[in-house]
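Just one protein chain is left out here, and the rest sit where they should.
Here is chain A:
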Amino acid sequence: MSALHIKKGATRHSAYNLRPTFSDVQERHTIAVLVENEPGVLARVIGLFSGRGYNIESLTVAEVDHTGHLSRITIVTTGTPQVIEQIKAQLGRIVPVHEVHDLTVEGASVERELAMLKVVNSGEKRVEALRLADIFRANVVDSTLNSFVFEITGAPDKIDAFADLMRPLGLSELARTGVAALLRGD
């Protein structure tokens, strides 16, 4: 006695397609998390992202309050608005997490990243690299007769742009710290 007749193949959606009614637009958010500086806390945060399939574009962490034993983790992530909300709520559940701030929505914020670039070249290319470094306000922190190590600070896209320019000029190694960010004003 089947009261309701179900047509074969009537269903296009799966039960695990959890978010069809939410916006699909991918957003990039910078999230600052203040955590108790205890062993394993970074593993908890990273495990949350990998375990639930969220993206990490960049993640930085360091102790910021030595007496209060607090560290600040800055995470740049992408996701639909609903995923971003989940990420914040899930971060908030972690017991040693004290505060979660979405710098992207809480007001204007400044983001900075530090990078070091090793450029190996000679002749004209060497001059050109120095000239561009000057324009980008990158500092030379080491040099040999055929290499420079530049240090540059700025928003991630500025560093991307500088690295792109250095590539044809002999960029051989790149190290980036990931983003640190603060809200503007008081």
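Just so it is clear, a contact is a pair of C-beta atoms (placed from the backbone, for glycine too) under 8 Å apart; a residue touches a chain by one contact, two chains touch by 3 or more; residues count from 1.
Operating definition for what follows: contacts and distances are computed from a predicted model.
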item: Per UniProt record, name of the chain withheld from view ["(2Fe-2S)-binding protein", "Acetolactate synthase", "Urease accessory protein UreG" or "Ferredoxin"]; value: "Acetolactate synthase"
item: Contact partner of the left-out chain, one of A:E57, A:E85 or A:E128; value: A:E85
item: Residue of A:R28, A:H98 or A:R137 touching the missing chain in the full complex; value: A:H98
item: Contact set of chain A toward the excluded chain (per top definition); value: 1-6, 8-22, 36, 39-40, 43-44, 47, 51, 82, 85-86, 89-90, 92-96, 98
